[in-house]
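Just one protein chain is left out here, and the rest sit where they should.
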Amino acid sequence: MHTGIHGELLKIEHLSFSYEKGQQVLNDVNFMAHDKESIGIIGANGIGKSTLMKLLVGLYLNYDGVLEVAGHQVNKKNLNHIREHIGYVFQDSEAQLFLSTIEDDVAFGPRNYGLSEEEVEKRVTEALEKVHILELRKKQTYKLSGGEKKLAAIATILAMEPDIIIMDEPSIALDPRNRKNLITILNEISSLKLITSHDLDFIMDTCERTVLLDEGRIIADGATKEILSDRELLEGHGLELPLRLQ
Amino acid sequence: MHMADALVAPAVAGTMYVLSASAAGVSVNQVKKEDDPKKIPVMGVMGAFVFATQMLNFTIPGTGSSGHLCGGMMLSAVLGPFAGFLTMIGVLLVQCLLFADGGLLALGCNIWNMAFYGCFVGALLIWKPIMKKGATKAKIALASILGCVLTLQLGAFSVTIETLLSGVTELPFSVFLASMQPIHLAIGFVEGLITTAVLIFVYEARPELLWGIGGTNEGRVTDKEGKLSLKNTVIAIAVAAAICGGIVSLFASAFPDGLEWSMEQVAGTTELEAEGGAYDAAAGIQETTSLLPDYAFKNSESAAGTSFSGIVGSLVVVGVMVGASYAFKFFKKKDGSASAA
Partner (left out) sequence: MNRLHPLGKLLVCVFYIVTVASFHKYALSQLILMAVYPVFGFIVGELSLKEGLYRMRLILPLVVFVGIFNPFLDRNVLQYSFGIPITGGMVSMVTLMLKGFYSVLAAYILIATTSIDEICYALRLIHVPRVMVIVIMLIYRYFGLMGNEANRIATAYKLRAPSQNGIHYKAWGTLVGQWLLRSIDRAEMVYESMLLRGFKGDYVIPRRKVKPVSMIYPIAWILIFIVIRSGLINIF
């Protein structure tokens, strides 16, 4: 679903959000993102990273401020439109893969958007090729290893050809080889990527730009190299330098 | 509790399928009416949950035995009767296909015996009225235990009726019933206790997840203020169950050797005590030859089915089939390898 929009794919202005009254999770967040960027979203546990991501895909709609995805305001009316542009890879692959074989699961999204079976088939093949697991297409989901599950979950999103891909902690629970493999694959994907992670080495390998969140606000936004090498900044917000810089 | 295909005659199975399918139809419409697509994955995951809890063994204090969770009550307390019923159908179908627990033909009976009573009677007639004015721990215990005991009793009773109507057993109605009900009384009580424990935990942690809780905050009386305390409720039900169980087993053991007694007294006259419509229909479809064993078969035509030559002949045909299947497989393989080459 490439729109050909080269301007801002994501536009966030003065975004504030709270689940219940008095418990502010996000506070006046301002942020823009463009096509083909790869952005790491970092911050300690429970500072609103996941909430921000879920707001982008319209899982919560009662926010204040401006939130635009591919030129559409995030609201109930635009939900279907927005979700064609944006894909979300969950932290827990089990939640993402709910059908019994990989190919059915990858085909789930395209079929829901009413594509023809030939087109669905093409999308499934391409998506599985991109994550290098085409040979597993007929395999039962529950028989996959953790690494394979993660790749399959990413393929389910790629098959929808979104302009924006959000990934929540993609490197969690992967062994070094799978982690490396995932880095290679992510770097081959050209859509706008937003990756949340505590694994700062992973962010260094996959993202050019990094945004540091704390207490619902953006603390820093800039080149990954600069932010991740700023020991004082990171430690001041509950993080540590990436291992390779220590 | 799961009935097997062998125990039901097609007419009985068909009737139960129709009944269960009607209940399912109503449920599907209700679920559609609620129009809460969020419920669908919850139904699936909860179904798998109920399924998986059967892998856990719960030790029953004071005895060496163990029990399971009461699925129907549990599901409808969280999902409501309609979604709960559909979920139970799913569980029963997967159980029968994957684990041969129950059977495809008996599925209609099993849905009725377990899902219908568990979800509709349990949720609508027991859970909902008790929770009308809000929930307390004691009320949850009361509803869970009462629900599990009652729905299991109804289920066991139905198993008895369905098996007898199918005409596969020579057991007299009273004997069959007397052995089915007390066992399921005990099972129901234990399942009720486990269900209580789980639902009380849910109530304390996330009360909004429970279905059909009426009243507002004022309805949520703490246990001390309420008329019933949890402990007393459980004890009261246990005493009641023990008394009922005692009466039933007294009744059963009034004939010290129930089977011996019934063999002499009942055999030949009481293959079935049921009479009338359903039974006649079942009998009609089942076989043109007389169904009630009137024991006039001696050396008559009807006994041909068991004649020695008949059995040998059948075995020969089966033997030929074994050979033919291997031949079929052989040629299929050859065919496959030829085309592969």
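Labels A and B are assigned to the chains in the order they are written; within every chain, residues are numbered from 1.
Going forward, a residue touches a chain if its C-beta (ideal position, glycine included) is under 8 Å from a C-beta of that chain, and two chains touch if they have at least 3 such contacts.
Please read these numbers as outputs of a predicted model, since none were measured by experiment.
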Residue in contact with the excluded chain [from A:36, A:72, A:111 or A:237]: A:111
From the list B:19, B:124 or B:209, which touches the chain that is not on show? B:209
Touch criterion as defined above, residue of A:12, A:29 or A:57 at the omitted chain: A:57
Identified contact with the non-displayed chain, of A:17, A:63 or A:88: A:88
Touching the hidden chain in the full complex, which residues of subunit A are there? Just list them. 54, 57, 59, 80, 83-84, 86-88, 90, 92, 94-101, 104, 107-109, 111-113, 117, 120, 141-142, 156-157, 160
To test your reading of the contact rule: which positions on subunit B touch the chain that is missing from view? 2-10, 13, 24, 28, 31-32, 35, 37-38, 40-49, 51-53, 55-61, 64, 66, 69, 78, 86-87, 89-91, 93-94, 96-105, 159, 163, 167-172, 176, 179, 193-194, 196-198, 200-202, 205-206, 209, 259, 262-263, 267-268, 285-287, 289, 291, 293, 295, 297-299, 302-315, 317-318, 321-322, 324-326, 328-329, 332
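In this section, only the chains that are shown with their structure count from here on.
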Chain-centre distance (mean CA atoms) for subunit A and subunit B, in whole Å, is 46
